[in-house]
Every structure is written in C-alpha cells, then in structure tokens.
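Please read the structure below before turning to the comments.
The block that comes next holds chain A.
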Amino acid sequence: MWYGDRVNNFQFILILLLSPLAQGIIKKIKAMMQGRVGAPLLQPYYDLARLFKKDMVIPRTASWIFHAAPYVVFSSVLAASMLVPVFSAGQSTGFLAGGGIGVSGTGDIIAIIYTLALGRFFLALGGLDAGTAFGGEGSSREMSVAILVEPSMMLAVFTAAVASGSTNLGVIAGSGSVFFSPAHVLALAAFFVAVIAETGRIPVDNPDTHLELTMIHEGMLLEYSGKYLAIMEWAHYMKQMLLFTLAADLFFPYGIAGAGAGFGIAAAAGLWAGKMLILCFGMALAESTRAKMRFFQLPSLLGAAFVLSALSIITFIMTGK
Partner candidate 1 sequence: MLLSLILIPLAAALICLLIDSRRVYEYATVLSCTAISGIALVIAGAALSGGIAGSPGGAIYADALSAFMVVVITLLSLATSVYSIEYMGGELEHGHIDAKAHRYYYLLYNLFILTMLLVPLADNLAVMWMAIEGTTLVSALLVGLYRKRSSVEAAWKYIILCTVGITFALLGTFIFYYASSGASGGGRGALEWTALLAMAPRLNPATVRLGFILIVVGYGTKAGLAPVHNWLPDAHSEAPTPISALLSGILLNCAFYGILRFAVIARASLGYPFVRDMMFLFGISSVVAASIFMLIQRNAKRLLAYSSIEHMGIIALSFGVGGPFGFYAALLHILNHAIGKPLMFFVTGRIKGRYDTVETEQAAGVIKAMPLVGAVGFIGIMALAGAPPFGMFVSEFLMLKALAAGGHWVIMGVFLAAGGMVFYGLLRSFGGMFLGAPTSPAPVGQSMPAHPPAPPRIPLPVGADVDRRPAVRGFRGLSSGIVMLLMAAALLMLGLYIPGPLDRLITLSAGIIGG
Partner candidate 2 sequence: MTGAFLRIKLPPTFFSFYGNLSIAFEMETDRPETASSKTTGKLSSACYLLCAAGCLFPGLLALRDLLLGYSWHVSLPLSGVLTLSFRGGGLSAYFVVILSILGFCVSVYSVGYARHSSASWPSLLLYGIFVSSMYAVFYSANIPAFLVSWETMSLSSYFLVVSDTKNPESARAGLLYAVMTHIGTAFIMAAFMVMYFATGSLEFTAIKAGLSGAGGLRSVIFVLALTGFGTKAGIIPLHTWLPRAHPAAPSNVSALMSGVMIKSGIYGILLVSLDILGGQPTLWWGVAVLSAGAVSSVMGIMHALMERDIKRLLAYSSVENVGIILLGIGASMIFSFNNLPSLAGLALAAALYHVFNHAVFKGLLFMGAGSAVHATGTKNMEEMGGLIKRMPWTGLFFLVGSVAICALPPFNGFMSEWLTFQSLIMGIKTSVVLTKTFMLLAGAALALTGALAASSFVKAFGITFLGVPRSQKAEGAHESSASMLLGMGILSLLCLLLGIFPGYMLRLISNIPLPGLGSLPQFTPGAFAVTGVASSGVLPIVLLGALLAGAAFVFAFPRLAGGRRKTTKTDPWDCGSRIFKKIYKPRKEVRIEYIVKPFFTREIEYRSEITPLAEAYFYRPFVRALHNVAHFAKRLQSGNLQLYLGYILGTLVVLLVVWG
Partner candidate 3 sequence: MPKAWVVVYSITDFITIGMLLTVVAMNSLKRMESFLRAYTINSLLLALLMAVSAFYLDAAHLYIAAAVTLVSKGVVIPFLLKKVVRQLKITHEVEPNINTPLSLVISSILVVVVYSSLSRGIFIEGFTENPLKVSISIILISLFIMITRKKAVTQVIGLLLMENGLFLAGFSLTYGMSTIIELGVVFDVLMGVIILGVFLSQIKKTFIDLDLDKLTTLKG
C-alpha cells in the first residue's frame, strides 16, 4: 500500500508526542495505588509547556557544554526512536534502516543502545559542567549505574538477537519465531531491571524527589531551568517510552505489522498502545511496592540483572532456544 512506507518512516512521532502521556499515566496509576487522586493525566504536557515559557537561569560557571547537553540528549533520544519499530516493522524503508542497502528492518538495536548512551554521556557532562557537588555526584552515580545497566541490557538484547539471527529490530520483531523460552524470560527480567534503572525509577532512583543525597537523574538536572529543563524532561519521557517500546519489540513482538498492511497498521498501533499501558502499569506497580534502595546496595541489584542476562544467553546456548 502506498501509505505504508510513509507510516513506517514517521512512527517515531508517536513516541515524541505520546511520551509525556505515558509519564502521566504512570503517575496516575501510582497515585491510585497509593489512594490519591493524583495529577491529571496530561500534567506532564502542562509542565513542559510551562517550562518552555519560563526564563532561564544559567550558572556562571557553566561552559558551552551546559548549553549543548540538552540538545544532544534530546536529539539522541529522538534519533534512537527513529530507529525503533513502534508498531510496524516494514520490510523496505524505515527511516533509519539500512533499507537502501538491501537489509530489511527498521533499526539496529546496538545502534539504538549506543545512541542512547550518547545522550547519557552528555547528560552526565551537563551535570558536571556547573562544577557543583550535586551535579557531579549525580553524574558519577549515573555513570556508575550505567556500568552495570548497559551490559545487562546488551546481553538481554543478545538473547533476542541470537535467537532471530540479527540485531536488527525489524527482523527481531518480525521474526516472532521464539516465544517465551526460558532464555527469553530471564532476558526479559534483566531487561526490566535495566529499564527501571535507565528511567530512574524506584528502587534505583526516585523520580519524585529532590532529596539531595539520594537523587541521581534529578541531581544532574539540578542547575537546569526553563527551556533546557523542559527539553531534558521531555527527552527523559521519550527515553522511557522508547525503552518500553523496545521491550515490547524484543519480548512481545506479537502483532507488529509487516510491510504496508493498511488495516494491519492500525491494529498494530492499537496493540502497541495496549502493550504500553501494560508496561506502564507494571512500572507503577513495581515502583509502588518497592522502597528506594540505598545507593551502595544498587550494585547487587544491577549485578543480579547482569547475571540474569548472562544466564539467559547461556540458557539459550545450552537449550538452543
């Protein structure tokens, strides 16, 4: 169908636009679980709009890195989302696929993870740039967490990649060959912990607090205000949704549309929205039932994630599925 390709190219816009909503949904669910009414679902949008309009206060000690960081962070997340098949793993194009060179699919998972790492790199630099204690602390913690999170994520992805024979998300999502083997369950568990850490959620980080000694992500953003803070927050929402989408693509690839199926695309988009809801719910549930861990206990949790991911791929090797 003629419009199928176009849709494939622009599915990232869903993530761009809907990611604040996902954040709102999570907050809402959490509030409901805690017996509160909570903020409106669209509150993140209001926040962003408000921040975009505000004046900025820039620390005198900051250099151009401080200014560049929000743009790099945002664009890296955006570029990564362009690589992800949100609901359609079209055969031919994909905005960033190697389509022109005869490879199917939408984007390469390693490229996605490393593109996200580019954002994190600059996020940490932005935190360091003002030369303040809390910014630097946040940055170093962020990078320390990443040391264990990124490899677990990579290994979890390996499992899926090896199973389908490609690191291309389009192929992985489109293959659907292996569902819920033991290896996949382990990989999913590892990936989930990684997503928690990456999105700065309890028990790794507390997104709702600015309590000085516990924050990671917020610590890095401490000196940001106005437009830059808005960009950073938006990027963060997008990253969250992107990771959810990744999880869906990797471990629940049911119903992702193939190339140019008109009705298929609509159905796939719906399915995707459903998966997102489930994941948001899971996240809120996890956050509500756990307590924030002390920072130095984190290595054991994240290490467990790494071991899980390693186990998953070993299991895959041993069982062959």
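Criterion applied: all candidates are chains of the complex that A comes from, given by their letters.
The rule we apply is simple: contacts are C-beta pairs under 8 Å (C-beta built on N, C-alpha and C of every residue); 3 or more make two chains touch, one makes a residue touch a chain; residues count from 1.
Since the model is a prediction, treat every value here as computed from it, not as a measurement.
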{"item": "Interface partner of chain A in the complex, by touch - 1, 2 or 3", "value": "2"}
{"item": "Touching residues on chain A, where the partner in the complex is candidate 2", "value": "52-65, 70-72, 74-79, 82-83, 95-98, 100-105, 108, 110-111, 114-115, 117-118, 120-121, 124-125, 128-137, 139-141, 143-144, 146-151, 154-155, 158, 161-162, 165-168, 171, 210, 212, 222-223, 226-227, 230-231, 234, 295-296, 298-299, 310, 313-314, 317"}
